[in-house]
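Got a structure for you, written out below as structure tokens; questions coming shortly.
Here the complex is missing one protein chain, while the rest keep their positions.
For chain A:
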């Protein structure tokens, strides 16, 4: 499904409580493009991702995107009592994808080196392993638009390299990525969106 992901913000203003977090933000991520959202704590990186995901209504402005979207937030949204493969399988069964979901989940787990942990309950995973499971969910979703909020948190260097490789592959296939992070990530030709300056 992946080909043809895109996302565009037009004059988006975000207000949380009564505070204007950012205003009149416009950018477009084309097919195969990537946007790196940077800024200090509280600058609105997560809010931007949540607006892009449709979880927050923009105070003003519009958001256009190619559905379906795949999202990572700080919350894992994996049922802690389930084995990893089944927890991911639950989400894969809800994803709008033509791929066989067992195959999709198995491939995604393998990509992040989690195959050995497929039958371990989610509650026994470490922080980094849980993060990798969340990333595996994004990969398995087969969605053209990726929205990643701090995807690299808790990852070791090997997983970080895997993540960069998979993002590159996703972009090559025509997918679009928006990443909010304060960690260094190697994203060639990514446009930078700086929040919280002026």
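As a working rule, a residue touches a chain if its C-beta (ideal position, glycine included) is under 8 Å from a C-beta of that chain, and two chains touch if they have at least 3 such contacts; residues count from 1.
Note that in this section contacts and distances are computed from a predicted model.
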Missing chain, UniProt name, options "Protein-export membrane protein SecF", "NitT/TauT family transport system permease protein", "Heme exporter protein B" or "Succinate dehydrogenase flavoprotein subunit": which is it?
"Heme exporter protein B"
Touch with the omitted chain, as defined above, among A:24, A:57 or A:186
A:57
Looking beyond the chains shown, say which of A:9, A:22 or A:91 touches the absent one.
A:91
Which positions on chain A touch the chain that was left off?
50, 53-57, 67-71, 73-79, 81, 90-91, 93-96
